[in-house]
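Apart from one protein chain that is not included, each protein chain of the complex appears where it belongs.
Going by the order they are written in, the chains are A and B; count residues from 1 in each one.
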Amino acid sequence: MTTAGSGPTEGPAGSAAGVGDTSPAPAVRLSAITKRYGSVVACNGVDIDLAPGRVHGILGENGAGKSTLMKILIGLIQPDEGTIAIDGDIVTIADPLAAADLGIAMVHQHYSLVEPMTVWENVLLGERARLDRVAACELVATISDRYGLGVDPLARVADLTAGQRQRVEIIKCLRREPRIIIFDEPTSMLTPAESEQLFSVLRTAVVDGGRTVALVSHKLDEILHATDEVTIMRGGRVVDRSATSSATASSLAQAMVGRPVSLRSEAAALGLIDAAAAAAAFDLDDGPALEDHAPVVLEIRGATVLGSDGHKMLDDLSITVRAGEIVGLAGVEGNGQRQLGDVLSGLVHLDRGMILVSGKEIDTAKPGDLTDARVGVIPEDRHDSGCVLDMTVAENLAFGALTGLSRNGVIDRKAMEVRAEELMKAFDIQARSPNAPMGSLSGGNQQRVVLARELSADPVVLVAAQPTRGLDVGAIEYMSERIRAAAIDGVGVLLISTEIEEVLTLAHRICVIHEGRIIGEMAHHEADLERLGLMLGGVSA
Amino acid sequence: MNAFGGSLWDVVSSATMYSSTVRFAALMAFAAVGEWVAEKSGTLNISVEGMILTGAFTGALGSFWLHNPWAAVLMGVLGGLLVAAIQANMSHRLAANQFVVGLTLNVLAVGLTAFLDAQVDPTVVRVEELRIPGLASIPLIGDALFNRTWVLYLLYPLVPLAWWMVYRTRWGLEIRAVGENPQAADVSGVHVNRRRRQAIYFGGACAGLAGAYLTIGQSGSFAADGVSGRGYLALAAVIFGGWTLKGTIAGAIVFGFFQALGSAYQALGYQANPSLLTALPYVMAIATLLVFAYRSNQPAALGRPFIRGLT
Partner (left out) sequence: MKTRGLTVFIQYVVSIVIALALCAILVSATGGSAGKVFGALLDGSLRSPGAWGLTITTAAPLLVVAVGTIVGAKAGMSNIGQEGQLLLGAAATAYVATTFDLPGPLLLTLSFIAAIAVGGFWAGIAAVMKFTRNVPEVISTLLLIFIASQITTFGLTRKWLLLSEENTSRTNNGEPLPDTAKMPNLHIFGNLVSWGAVIALVFTVVVGLVLARTTLGFRLRMLGLNSRTARRFGVSAVGIGGGALVFSGAAAGLGGGLWLTGGAAGDRFTGAISSNIGWQGLLVALLARERVALAVPMAFVFAALRTGSGFLAATGVDRRIADVVQAMLVLALLLPPAISSLQRHRKGSGMAV
């Protein structure tokens, strides 16, 4: 903390608390914060200081406790133990409004804009002052100009792109003139170019007002690129802290995971894009050698899906996947991946185009036709279409296999349990018993149930949509290995992912989706990061 | 067929028809305005039927005990609020299923008002018409709209008031946000369930007003079967209106028109089966729902409870 010494004392934060001129009180001091959920300790005696005028990175895997910590700071969760001090004064933060009063604001990853409402209405949401449209629009315009955000206050949020929405989010946050801003995984929905722009805004915001910024992320590149100092969390504890300039990717990775990191898939999981690209420059060493004449198992021809407003969610999209091939569909979130996943799950039927599995056409309007054609799906959101939380693990494993587990329509519960036990063993699923409710399992184990069910159905095609999202490094590695193994067994895999690193390390061939259409394709060995980045942004190169 | 068509035209164009359309529509409009606000906040109150019924009864009690129409109106509003309080707190504090609670409250309201009516047997003084000079002289509709009991006139400021509250105040902004995306509203610092409870209170007050209007402005007595599904028609009116206020009011008028048609047809001496005429507004509600419900601009979180951390 001594590095923050004399620099940014002229900011409002400094003037409030900077009585002593040797070392001003940190803008935020979290001391011994502990939060438990039943037997799980999400945060365990966490101490963090955030200095004014600095971008502070908080790095950790999923489940490391960083989100819980930030929710405590923003007032969404109350800590069980520990204190929060703002400018040296100990405070309690009962709810987000109280946090706002203390000058703390957060730019959320999800869930904080109301789509059918306009930008200015969203910006004012949660304010306590009278509603004044003209003043609000002016305010939005002013902030937008100052940071070069280019947002129209009268636009409906539903009509904006992911990047624009995040800028609205930032305006909403800056509008309260916060002294402390928390960015929660801010680049997950952005193109590389948009991320660059975000970091420059972030830097301006800090330099401009002597603000304190906390950047929460699990991506090493991001932390190395955009922060001044970094705190690393693991298993609810702070395990390391350092100045970013003295850290390296591998030192950070090691601290975050708790052991040396070498495997390529792990590098990908941690967001080490350079490592992933380096790996991609070689052949897939342990990967399957793809036969040139392997049969096409999945063919999507001119798929078009219209949204409720007539907008094309999928626009004449065509992809083929051969047996044993992993095709990576890269793209920034919200470019039609969800709709494609739904189509391949039999949940949305095509307005135009067709799908062929092993050369046979599928009736997308008929529920279960894809499942019957042995198309396995690991859905983007398993709670949405991958499992039923209120049914048991055994029942969840039996979806799609009911015919084999029943006689004359009567289910053989014993056979169902036996099968479940086998699969639980084979896929290392941790659950009390096969009859435990699905909802009682951890996210990683739920994902294994989905994986076990889909792979045990002997699929011809496996669609894996964001298969590693929200998992920790170990689980990511497991998932990647399983997908690779499935391909070696001859399954055609369509990997839909927003993580470029994941696509680079796993896929034989990479397609890029933008606004519902494929705008480019490249083989694994000719993968070129720069070109890929351009395509993700919508430039066909 | 020709004779039927002719008689239908006579009925539709009669002054009685305008008058009774307004009479029936007003009851549903009072309730539907409140329900519209509640649905904007993402909560669907089946209990609007029970709120009207309770308001009708407490309104009758007010008239009987206090001999003052204003007190009766106030009592009606309080009756609606009482039901709203149970609905709001059970479904948006304790997260009991809102349909189950609403349904039970309707059954409770029927039983309780019938029981108490038998025990107390309140007599009600009906409020006389108050003619608004000038406006009442507008041809065709003047008499129907401006020569009524003053209780009905409360509807005229209520409608723009509700619109202003929802679209021009911070409260309304939060109500809409809570109905569309409660998670977003929550992280922005809006108290989601509190706003929903408040919206239900508003709905309850309006429905109670509807009940008081029914008792002291319209029928001059309390009948336990007097609401007979018109709360449900108010719900249908909101859907009919595609969650816009003017559409909701239009829905109330359309359903009121068919109800009036049923009663006016006979009053004018034409022969038609009374049961089929009584069923007319419900049949029309079904028919209009078939035409209008297939629109997607309903509040995205309508009918879904909000519990923080549960998405």
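In this text, a residue touches a chain if its C-beta (ideal position, glycine included) is under 8 Å from a C-beta of that chain, and two chains touch if they have at least 3 such contacts.
Since the structure is predicted, the reported quantities are computational estimates derived from the model, not experimental observations.
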Seminar exercise, completed: Given A:Asp89, A:Asp132, A:Asp145 or A:Asp384, the correct residue touching the omitted chain is A:Asp384
Exercise. From the list B:Met17, B:Val124, B:Ala236 or B:Ile249, which touches the chain that is not on show?
Worked result: B:Ala236
Seminar exercise, completed: The one residue from B:Phe64, B:Phe99, B:Trp150 or B:Tyr167 touching the chain left out of view is B:Phe99
For this session: Decide which residue listed in A:Val40, A:Ala135 or A:Ala523 touches the omitted chain of the complex.
Result: A:Val40
Seminar exercise, completed: chain B residues touching the chain left out here are 44, 46, 86, 90, 94-97, 99-101, 103-105, 107-108, 110-112, 114-116, 118-120, 228-229, 232-233, 235-236, 239, 273, 275-276, 278-279, 282-283, 285-286, 289-291, 293-294, 307-310
Problem set entry | Residues from chain A at the interface with the omitted partner, ascending | 37-38, 40, 42, 62-63, 65, 67-68, 71, 76-77, 345-347, 367-369, 371-372, 377, 379, 384-391, 395, 398-400, 402-403, 406, 409-411, 413, 443, 470
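Quick note on the criterion: only the chains that are shown with their structure count from here on.
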Exercise. CA centre of chain A versus CA centre of chain B: separation in Å?
Worked result: 45
Problem set entry | Parts of chain B lying in touch with chain A, wherever the complex brings them together | 168-170, 173-174, 176-177, 180-181, 183-191, 296-297, 300, 308, 311
Problem set entry | Touching residues (chain side chain A, partner chain B) in the complex | 74, 76, 95-97, 99-100, 106, 108, 110-117, 121, 124-131, 172, 308
